[in-house]
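Comments concern the structure below.
Of the protein chains in this complex, all but one are displayed in their positions.
And then chain A:
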Amino acid sequence: MKTLTVNIVTPDGPVYDSQVDMIIAKTASGEIGILPGHIPTVAPLVIGAVKLKKDGKSEYVAVNGGFVEVRPEKVSILTQSAEVASNIDVARAKESMKRAEQRLQGKADATDFNRAELSLKRAMNRINVYEGNI
């Protein structure tokens, strides 16, 4: 069976590099499933989990936005930060979720509110990916 090469790169270095059977990612316009031989595509990603199917098993990587570049044999995901499920510091994520929730409850102007919302999303995404409930 054909496979796809997946690269997930961040400014701090590559996070994931392997052969997989299928990729499922969340783009701005909905979920996208990528199989080998996909037409060249570029799509922005939202904060969420990228699912990588390999030999019947699934791996998850938490990505914070960025975009995916698809070529028939190769998929690159470029994002400002990404973590493989096993590398997630879940205690830190829980802490930042708490902080973001507090900020959302307090009175804040629009920009602070947006920022807190984003960081809440990121933290929840990390926790979800870590616990595998996607």
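By our rule, a residue touches a chain if its C-beta (ideal position, glycine included) is under 8 Å from a C-beta of that chain, and two chains touch if they have at least 3 such contacts; residues count from 1.
Note that contacts and distances are computed from a predicted model.
Visitor: Quick one: the chain not pictured, UniProt calls it what, "ATP synthase gamma chain", "ABC transporter permease", "C-type cytochrome" or "NADH-quinone oxidoreductase subunit N"?
Guide: Answer from the UniProt record of the missing subunit chain: "ATP synthase gamma chain".
Visitor: So which of A:Ile24, A:Leu78 or A:Leu104 would be touching the chain we can't see?
Guide: Within the whole complex, the residue contacting the unshown chain is A:Leu78.
Visitor: So which of A:Ser18, A:Thr41, A:Asn87 or A:Gln102 would be touching the chain we can't see?
Guide: In the complete complex, the chain left out is touched by residue A:Thr41.
Visitor: Residue-wise, where is chain A in contact with the chain that is not depicted?
Guide: On the chain A side, contact with the omitted chain comes from 7, 9-14, 27-29, 32, 39-44, 65-67, 69, 71, 76, 78, 80-81.
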